[in-house]
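Note that this complex is displayed minus one protein chain, with the remaining chains in position.
Order as written gives the chain letters A, B and C; numbering starts at 1 within each chain.
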Amino acid sequence: MNITVKYFASLREQLGKSEEILTLSDEISIAEVWQNVSASISENIESENILMTINMEYVKSDALVKTGDEVAFFPPVTGG
Amino acid sequence: MNITVKYFASLREQLGKSEEILTLSDEISIAEVWQNVSASISENIESENILMTINMEYVKSDALVKTGDEVAFFPPVTGG
Amino acid sequence: MMPIEIRGSSFNPWDEIKLHQQKLNRQGQYGATASFVGTMRDFNEDKHVQRMTLEHYPGMTDKYLEKICKEAHQQWDLIETLIIHRIGEIKIADPIVLVCVWSAHRAEAFDACRFMMEDLKSKAPFWKQESTAAGNRWVEKSTPG
Partner (left out) sequence: MMPIEIRGSSFNPWDEIKLHQQKLNRQGQYGATASFVGTMRDFNEDKHVQRMTLEHYPGMTDKYLEKICKEAHQQWDLIETLIIHRIGEIKIADPIVLVCVWSAHRAEAFDACRFMMEDLKSKAPFWKQESTAAGNRWVEKSTPG
């Protein structure tokens, strides 16, 4: 199954990419996707400090990712 | 001693005057001034429902009135 | 500056804020502007209202509005406040009151703007008389804040 993963702001810069397509063999939680994609970052980012969305809706870290989902990870928002 | 007394809004209409000059023989409280001037109103108005000012500052009913003071009585305000 | 103004004729609150902000000339310092505008409705307490007259206590009104601004500046860290209040004959949809607050951060602007409006509603010496099809009536109390 394929999912699209997006990164924003400082996280996008740390990872050096804004978007990628991941192929997963199993249905896994978004927390597991985060462990996967954040492994390359030297400074460890606790998942509590990262906001997670599936298809543009906020989810908790135990939410399951399905094929075709658009997943996003980003730091606390600072608009307004 | 002379004081100026002003009335506003529904109270002005009930009393049929907007301003008068009263001559008092003694220094009295504003509550006593109110008893005096409101005696003519047929429907009794409780002094708790009347706001009182001396020289354009809100006062409690036991505040003393001095010669030359501008006293005002009015119903609850409804601006804004 | 902290201006307060009693207006005898109709005003546009958005033009007033825009103009005052230009005069204020503190660009880059304020990060938050909270405003409140009270506008005349065509309906109040079960009746259609045709027009309204706003009476006030000349002299005390200005003094009281200035007091509201001073208290807000003492209580919060503000850059500027502006109050405009109508008196006289008011038509449906006429703005009655404008309160606007400029500050560095938003909590101060929100808190001060609301405090100023509530204080004005409960203590500033203005009185509304409405004209309805059944005749004139004095508004007896303000809506709760």
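Annotations
In this section, a residue touches a chain if its C-beta (ideal position, glycine included) is under 8 Å from a C-beta of that chain, and two chains touch if they have at least 3 such contacts.
Computed from a predicted model, the values in this text were never measured in an experiment.
Here the chain not displayed is in touch, across the complete complex, with A, C.
Against the chain not displayed here, chain C makes contact via residues 12-15, 17-18, 21, 27-43, 92-93, 104-107, 109-110, 113-114, 117, 121, 143-145. Contact between chain A and the unshown chain involves residues 6, 8-10, 13, 53, 56, 58, 72, 74-80.
Here, only the chains that are shown with their structure count from here on.
Note: centroid distance chain A to chain B, computed from Cα atoms, is 70 Å. Along chain C, no residue makes contact with two or more other chains.
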